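Missing here: one protein chain of the complex. Every other protein chain is in place.
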Amino acid sequence: MFETIGNILAPLTAILIHAAIPLTIILVYALVAIWGERKIAGFIQDRLGPMRVGGFHGWAQSIADLLKLIQKEDIVPTDASRFLFKFAPFMMFAASYAAFAVIPFSPEYIGSNINVGVFYLLAITSILTLSVIMAGWASNNKWSLLGGMRSAAQMVSYEVPTIATVLTVIVVAGSLNLMTVTEMQNGNDILGFLPNWFIFQNPFLIVAFIIFFISILAESHRVPFDLPESESELVGGYQTEYSGIRWAMFMLAEYADMLLLSLLGATLFFGGWNSPFGEFMAGPFWGFFWFMLKGLLLVFVMMWIRWTLPRYRVDQLMHICWSILIPLSFVNLILVALWEMIF
Amino acid sequence: MIEEQILETGKDTREMVINMGPQHPSTHGVLRLELTLDGEMVKQCRPNIGYLHRCFEKYAESVEDYAKVIPYTDRMDYVSAMNQEHGYVIALEKLLEVEVPERVEYMRVIVAELQRIASHLLGIGTFGLDLGAFTPFLYCFTEREKILSIFEKATGARLLYNYMAVGGLMREIPEDFKSDTADFVKTFRPKIKELNDLLSYNKIFIDRTAHIGVLPKDVALNYAASGPVLRGSGVEWDLRKDDPYSIYNRFDFEIPVGKGEVGTLGDCWDRYIVRVREMEQSLRIIEQALDGMPDEGDVKEGIPKRIRPKEGEIYMRTETPRGELGYYIISDKGASPYRVKARAPSFVHLSMLPAISKGALIADMVAIVGSIDIVLGEVDR
Partner (left out) sequence: MKEQEEIFDLLKEQLGEDSVEFMKGEVGQPWFQFPAIRIKEIAKFLRDAAELRFNTLMCLSGVHYEKEEELGVTYHVHSTTLGHSMAFKVRVPIEQPNVPSVESVWKTADWHEREAMDMVGVMFDDHPNLKRILTPEDWEGYPLRKDYEPQEFYQGMPTTA
């Protein structure tokens, strides 16, 4: 009998630990990223940002915001579809969170070492689009609906260049398993000293990375592509009717999505958990450090762009995707394949 | 945060009537735009004003002194208060036929031009903010703070001054005013270049503003547009040169005019770039005025004890940052004016909005309203 309990408890504990680790990473990251965004915004705008809460540069600002949001009144519009309205933010967060299962954080740790990692990740993130539509429709507000539809159209369109550029890397790597992809970038053989990262292995992958970066800006609704939820313009978008902790959930999901796609970019193009110095500073914990550093650097660039550029109009946004990025990414795919064949 | 409410027409719902406002996301004030939409395109736009009406003209008739109207003129266009006062006091000085001392004239021109720069900084910053560029807004406001500190030293207030009086000024000019202003002029010139690098020639900004809200020249003149709105359409018309008042005819400066550089002539980008270039010209005027300003002279000696103009009327117009501000004053020998009418430029420009927003998308409406640079205090008075 104890054996049966052991047989159930052991994998259960393992599952819980594997579930808790990415959750902890996301939550800690979200708190730090929100504070970081406000500080970065402040420094770019020639001011200081949060300074008071907690003492040193207001590091506890996000915690204070979280506490405030938790104790707000829970408002559900009268004629809204109650279940869908309440479910949408959690579904959005669940989709971002579930995709973290296949991200290789370190040589010794990956949530789920499946052979179709990339495929699973891209499939799960499509649920984000679904939750956006759900939020827009369930709010019983015409403007939320329109904002939600616009937002969904944007996400669906920009998934095409994302997938095309990811495909270029897979063509080079030959495997959908993200752990294998990372392991293939081990070593420092290019030009004698450059790390073996994919972005250095194939010049067309640089173009692919640029397209990938633009696409993930649009996927996660960041400026210059954030008209559907623009804060200083017209509609509040699909988030209009949400307040308190439900809105916080949307924000959490957005930041988690940003981190997810940045980590994906770091894995595919920048060597994942591989150290740039070869054997020096490598190992399970160093790997985790390098990986998070690369991901956070991409997140920082996303924030930097947000506070510098104005935003695009919806039709211009679509034009960029369909007329420029998609043809370019497919041509790039062919060129990458040719390069691989020749060299 | 529901910024629009939808009014169902009860008819065929291919077209939707929505309300943009009265609480507007941008800082223009309380304005209500009734938009008739077909999908994303605006078929008709009807501005609805009067939410900020504060009965300026009735007050002016009921206060017992012409001079007591001056604080109310400040509050019409609260962003460019000095220019509002300037027009009113010049109108009264013409009615009373009083001479204004040289030092006062120079000081008035300097504060009016500083106020012009401050107002344009606000207009440009909020225009960028409407389009999603958060950072230029803060850079513009940093510079504006420097101007407001100079004003605070000179007049005692940051935004609404009550500084100009008929025939003089209300307070003595502080000693370090000249050096403060000269310092500001020196540090501000490179900032205009920084603003141009950050916002004006940014491709996304140009995509959002070029070819949008085109105002043809003859429509502009028929609608009596003035200021940067008229100059953006290619008409070289500035009251400081074409109908000079005060001592503006002594200064050498140019009139920037829209040329359709990156889009059509008379689009939002043209109006925006005219404002940026006007700031540069204002700096030139300030430098020349600082050089020419006499250091001796009492600013209060020219103020008459009682202001009682004889019977008559006058229409006096001056160039404010938003356009032509006209004061029509009828005097009937009484202690207070018989009728004061303030012809506000933003009032006239807002009436043009339905004509220039045909075929615009909703996102373009925000750009067009931002490029006309209205202040609701002036529209409603």
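Labels for the chains are A and B, by order of writing; each one numbers its residues from 1.
We adopt the following convention: a residue touches a chain if its C-beta (ideal position, glycine included) is under 8 Å from a C-beta of that chain, and two chains touch if they have at least 3 such contacts.
These figures come from a predicted structure and were not determined experimentally.
S.K.: Just list which of the chains on display the missing one touches.
M.R.: Spelled out, the missing chain touches these shown chains: B.
S.K.: Write down which of B:131, B:307 or B:348 is the residue touching the left-out chain.
M.R.: Residue touching the absent chain, from the options given: B:348.
S.K.: Return the single residue from B:95, B:199 or B:360 that touches the missing chain.
M.R.: Per the contact definition at the top, the residue touching the missing chain is B:95.
S.K.: Looking beyond the chains shown, say which of B:20, B:49, B:133 or B:262 touches the absent one.
M.R.: Going through B:20, B:49, B:133 or B:262 one by one, B:49 is the residue touching the chain not shown.
S.K.: Mind pulling the subunit B residues that touch the left-out chain?
M.R.: Touch set of subunit B with respect to the missing chain: 49-50, 53, 55, 57-58, 61, 94-97, 219, 221-224, 235, 237, 242, 309-315, 317, 324, 326, 328, 330-331, 339, 341, 343, 347-348, 350-351, 355, 380-381.
Following the convention adopted for this analysis, only the chains that are shown with their structure count from here on.
S.K.: Under the stated contact criterion, what part of subunit A meets subunit B in this complex?
M.R.: 41, 44-47, 141-143, 223-224, 226-227, 230, 232-236, 240, 307-316
S.K.: Note which residues of subunit B are touching subunit A in the complex, please.
M.R.: The contact residues of subunit B facing subunit A are 1-4, 6, 16, 20, 25-26, 40, 128-135, 137-139, 142, 198-199, 202, 204-205, 207-208, 361-364, 366.
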